[in-house]
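Missing here: one protein chain of the complex. Every other protein chain is in place.
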Amino acid sequence: MATVDEPIVVESQSPIREAMRAFRQSWAGMLGLILLILVVLFTYVGPFLYSVDPFEVIWAPLTAPGETERAPLGTDYLGRDILAGLIHGGSATLYVGLAAGFITITIGILMGAFAGFFRGAVDEVLMRITEFFQVLPALLFAMVLVTLFPPSIYIVALAIGIVSWPTTARLTRAEFLRIRTLEYVNAARSVGAKNSRIMWRVILPNALAPLIVSATLTIGIAILFEAGLSFLGLGDPNVFSWGLMIGAGREYILDAWWAVTFPGFMIFLTVLGFSLVGDGLNDAFNPKLRER
Amino acid sequence: MTSLLTIKDLVVDFKTRAGNARVLNQISLELKSGEILGIVGESGCGKSMTALSVMGLVPSPPGKVSEGSILLEEEDLLQASNARMRQVRGGIISMIFQEPMTSLNPVFRVGDQIAECVLLHEDISKTDAWERAVEMLTKVGIPEPALRAKAYPHELSGGMRQRVMIAMALSCHPRVLIADEPTTALDVTVQAQIFDLLKDLQRETGTAIIMITHDMGAIAELADRVAVMYAGHIIESGLTKDILENPHHPYTRGLIACVPHLETDPTEVRPYLSEIKGVVPSLTELGKGCAFADRCPYKTPVCEERRPDIEPISEGHAVACHNVEYVVAV
Partner (left out) sequence: MSDETLLEVQDLKVHFGGKKLFKKAMVVHAVDGVSFTVPKGKTLGIVGESGSGKTTTALAVLRLVPITAGKVQLDDLEISALEGDELRHSRKRFQMIFQDPYSSLDPRQRVGEIVREPLDLMDIGEEKDRDQMVRDLFVQVGLRPELTKLFPHQFSGGQRQRVGLARALSTKPDLIVCDEPVSALDVAVQAQILNLMRKLQEDLGLTYLFISHDLGVVQHLCDHVAVMYLGQIVEQADRISLFKNPQHPYTKALLSAVPKARARDGSEERVRLKGDPPSPVNLPQGCRFAGRCPVAIDKCHSVPPELKDRGDGHMASCHLLDE
């Protein structure tokens, strides 16, 4: 540590870079990151290496994996290639997960920030709204939204986002309530910062750590949610997703385990990846653990 | 007086990212029965770690007691089994902490918490334990003790909670009470009450007290003897009167001189406070010399070469400084 009298210049340690360093030391986080990179490569590079149309019927229905070279992971009940489905289904699943996560975080942070910063009547009103959304049975509400509008992955993402933001809002509010009492907030105000600057430039950056962790987990949950909706046949039938594959294969689960197991495994890997990255970030942002 | 607790050459190491930090370095202390021993120093000097070592509560990992012994009369507590240490903690040696709010469990009534503590160590009925709790609350000067025993911690003020902590610590008639900054979180008028209470209880029960503090004032009020700690070393020890009126170590002198003491007869001219230059060194970067050398105005080459041993200079007064004679003469 530098002292007043010491002649050497100490290198600055940015909190973000410190956290990244700690993240690299967390095996859970790194494993999750590797999983996610593999999933992304599989989804976005895969189509160039394996150019089979997932909607095309290529072989006899319900062919087991290994029976033909045309479909190494077997075919589904219409005779479509499972491997092609896995490769092409990833982007929709990831899109829904990320979009829903983004919507969740945006609404959650806005609601939580205003409630926690202004408190009083604003807080009361916003929190009652939050509670209203929190007590809605999430799956049912999402199902209603999806059935009201023509099914598309945008609606699915929106529906998931709308039912998941209250948790983020509560977390944001709690962080804002905690941080707004810290002296550096008063310090910012006493050097002439406006409310907007204090909210978004002073409090939010300091509240981000748990929010990023929670966002990572939210993406995982959103992916599961999408799978659930597709499984119930409420997904977008024109877009191939892993959830859709499970939904389509569920009736044949006893005869063709591969039709549901492979997409299920992909979902498992992706959600696990996000969850592990969340764990890693949590370790990285938690200075007490970092000391160990 | 016989010696109740003897710490001999205690070394505690902590593994940190920056390397090995020797938080206690060859500490030797002696607590006689029925006395109040003060341990004074700045944050990070190792005074709290000394207390945790005695309680067998050094967080491990990253901490590790590397050398030395802690004798409770004849018994080495560092060799004691976990079961025996549980008996010792609370039964023979108890501790009160700085923050009375967080050291009480908020979901239980204070009477139950004291009774629980008694039941852990003594084979008596629940009713008797509750009665003991009320009796202890009376002893620490809580008004309407029977009623307050049924209160939850948040219903009591900070001073009351610290009294409850003291009642709990004394409920099994321990022979040693360790008080780690017991009044730092309290207001001065309440602090004065707690000091009086500790003194009265000590006189009444004969419990020996180790008082850990950063405040020379608290030492002057309470302690019979003092040990001054710096960067994991004891650098001076002696009778309170000797240390306060005739400090020998440059650090002790600085520590006393740099505090603006309250005078009943203030003068018009106010000198600048005397300062101790610089900051406490990092425990991972201590060289072979005296830990205080970098900040010491009396530094000589030998100070950077070799760490001074703590040596007696008069009856009961010991100092760890190569240049004691010179420091005192100046």
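Which chain is which? They are A and B, in the order written, and residues in each are numbered from 1.
Everything that follows uses one rule, which is that contacts are C-beta pairs under 8 Å (C-beta built on N, C-alpha and C of every residue); 3 or more make two chains touch, one makes a residue touch a chain.
Bear in mind that the values here come from a model prediction, so they are computed numbers and not experimental data.
A.B. asks: Out of B:N25, B:Q202 or B:T240, which is the one that touches the chain we can't see?
C.D. replies: B:T240
A.B. asks: Touching the hidden chain in the complete assembly: which of B:L198, B:A218, B:I235 or B:A291 does that?
C.D. replies: Checking each option in B:L198, B:A218, B:I235 or B:A291, the one touching the absent chain turns out to be B:A218.
A.B. asks: Over the whole complex, note the residues of subunit A touching the chain we left out.
C.D. replies: 1-4, 9-10, 12-16, 120-121, 124, 182-184, 186-194, 202, 205-206
A.B. asks: Going by the touch rule given at the top, which residues of subunit B touch the chain that is not shown?
C.D. replies: 42-43, 157-160, 187-193, 195-196, 214-221, 240-241, 244-245, 254-256, 258-268, 270, 272-276, 279-280
Keep in mind that, in the parts below, only the chains that are shown with their structure count from here on.
A.B. asks: With chain centres taken as the means of their Cα atoms, state the distance from subunit A to subunit B in Å.
C.D. replies: Distance between chain centres, rounded to whole Å: 50 Å.
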